[in-house]
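Can you keep this structure in mind? I'll have questions shortly.
Of the protein chains in this complex, one is absent; all others appear in place.
Note that the chains are named A and B in the order they appear, and that numbering of residues resets to 1 at the start of each chain.
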Amino acid sequence: MTTMTEELKEPNSQAAPTHATPKPQVAAGQAAKSVAGRVKIDVQNYSAWFREKRALYDVSLTMAEKEVTAIIGPSGCGKSTLIRAFNRMHETVAGARSEGRILMEGKDILGPRVDPVEVRRRIGMVFQKPSPFPTMSIFDNVAAGLRLNGMRDRRVLEGKVEWALHKAALWEEVKDGLHKAGAALSGGQQQRLCIARALAVDLDVLLMDEPCSALDPISTAKIEELILELKQNYTIVIVTHNMQQAARVSQRTAFMLNGKLIEYDETGKMFTNPSNKLTEDYITGRFG
Amino acid sequence: MSFDFQARRRYIDRIMAALCAGAALLAFIPLASLLIYVTSQGLSRFDWAFFTHLPAPVGESGGGMGNAIIGTLTLVFLASLVGIPVGLFAGIYLAEYGKQGKFAWLVRFTADILSGVPSIVTGIVAYQLVVKNMGHFSAYAGGIALGFMMIPMVTRTTEELVKMIPLSIRESSLALGVPQWKTILQVVVATARNGILTGVLLSLARVAGETAPLLFTAFNNQYWAGSPNQPTASLTVQVFTYAISPFDDWHAQAWTGALVLLLIVLSINLTARLVFKNSSQMLR
Partner (left out) sequence: MEALESLKTKNGVGEGGKPSPASFLSDHQGVAALGDKIFKLVTQLFAGLVLLLAVLVAWELWLSSRPALAKFGWSFLVTSDWDPVQEIFGSVPFVYGTLASSLLALLIATPLGLGISLFLTELAPMKLREPVAFVVEILAAIPSVVYGLWGMFVLAPLMRVYVDPVGMKLIGPPFFAPPSTGLSLFTAGIILAIMILPTITALSREVFEAVPNVYRESALALGATRWEAIQMAVLKASKAGVVGGVMLGLGRALGETMAVTMVIGNKPEVSINLLAASHSMASVIANEFSEAVSDMHVAALAEIGLLLMAITLILNMLAHLLIWATTQKFKAVHK
């Protein structure tokens, strides 16, 4: 990863964020070291519908904390629907419904007494299209989530904003222009701004729905590097249609097809020796 | 403290949602009241005589608004003679030839601006142009005033509808060797026919309900207008005249006139919407 970034370095970008511990090198093809941590997300027989059309069929899997889990599959396989279930965004669509349970650290987030606003505060999401709020400055964008929760103290806000921008590897590039419009940044910077915005509110889980689809290769590489950094503190779930990306950043990968979970395994094993024929067909490019 | 704050956020969310729903509900009230009153008050004189008789002399009861109903139909017809051709062809121009260029932009801008001109001002213009030159009020003057109002409306709706026809239909026709002008008329406009008709119908409904410009163009007439060259009664002006009069009988007839007017306008509107629904299906 480091070599690739060095080769594709943007002329005026700063060096990789200062970091004491060496970044773990994960080369595609090698068995990824899976952090044997506690179960963070436990999906139990989850199904989802958009009105009459069924999108997910009894999906069950568990994700460990501080790991990156990738969800791959062809268009329409339900990977976005699944990830959007984790922060209860699925229900914001008119006519959407679901069955099953999704436990976060043991508690069912789909429970009747659970406030979706609470869930979304603890679980952040980055979307495919980088979407900093158009009328807000960089600072206001990052502070948005904090202000929603009542934080008013300017000094505290400034501290948190700086921390989040550092965490998202964007601080050096914007520190002199925090008052400038968020929309004035480049696509890759906007996406990192959205990541900072999500991180600012003390999350433990970060969901990423095809975060690099709309970005150029250099920005993509930067964000992938960022993901590998972030996983030291956060549980990350990333939906991607790019298998190589899944291989680069994730410890585990889930392969979905037509709303069903086909295979879920350690990334290294999944890409070199998949158990299911469908997985193998997809990975080798026979369809999708 | 943080718990109260979160609870407050939830309350605000619910209150705002309730306020918005309340606003939506509030919209029903004046409409319901109006429809109820017009119907209940208007039905009392809703009879055959109303549609066929002339107004009774001042102070006497009875009579009807037959001439006013015919008058409205006449005026709308005259208006469409002016408004439809101009609006249609101007709209086609804008849609087919008006993608760039200052002239097209100016025409479009002007049409938008003209649709904001108060109808009474249009009446003054028609008065100066027609009534003053003819020396008397007439249905022609009223029709022209209403026609002037129709032009910007029909232009814009025609443009929007013709623009919606996909490029593929035009290209298919041109590829067959059909000249461009035939393509536009016989293929594109024909496909957009329903939508254009909707726009025309809506503008007809609009001018049928107009009063102000008629007050000093078509003026009014207690008798059947012999020709469009004479002052002509209209449903709208008659309702107005009766409403502000001191006679109870005339008030009652004003309600009936309003009922008939409402029925005409709303049924044209409904027809327009039905026509449009069919057209969207055609495009698919």
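Criterion: a contact is a pair of C-beta atoms (placed from the backbone, for glycine too) under 8 Å apart; a residue touches a chain by one contact, two chains touch by 3 or more.
Note that this is a predicted model, so its numbers are computed, not measured.
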Option from A:R38, A:R97 or A:K129 whose C-beta touches the chain left out: A:K129
Per the touch definition above, residue among A:K40, A:R197 or A:R252 touching the missing chain: A:R197
Absent-chain contact - pick from B:M65, B:L94, B:L197 or B:V275: B:L94
Missing-chain contacts mapped onto subunit B: 9-10, 12-13, 16-17, 19-24, 26-28, 30-31, 33-34, 37-38, 41, 85-86, 88-90, 92-94, 96-98, 103-104, 106-107, 110-114, 116-125, 127-129, 148, 151-152, 155, 179-182, 184-185, 205, 208-212, 215-216, 219, 236, 239-240, 243-244, 251, 254-255, 258, 261-262, 265-266, 269
Sites on subunit A contacted by the missing partner chain, in the whole complex: 87, 89, 92, 94-95, 117-118, 120-121, 124-125, 127, 129, 131, 133-136, 144-145, 148-149, 183, 194, 197-198, 201
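Note that only the chains that are shown with their structure count from here on.
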Whole-Å separation of chain centres (CA-atom averages), subunit A against subunit B: 54
Residues of subunit B defined as touching subunit A within the complex: 2, 5-6, 9-10
Footprint of subunit B on subunit A - complex, ascending: 115, 117-118, 148-150
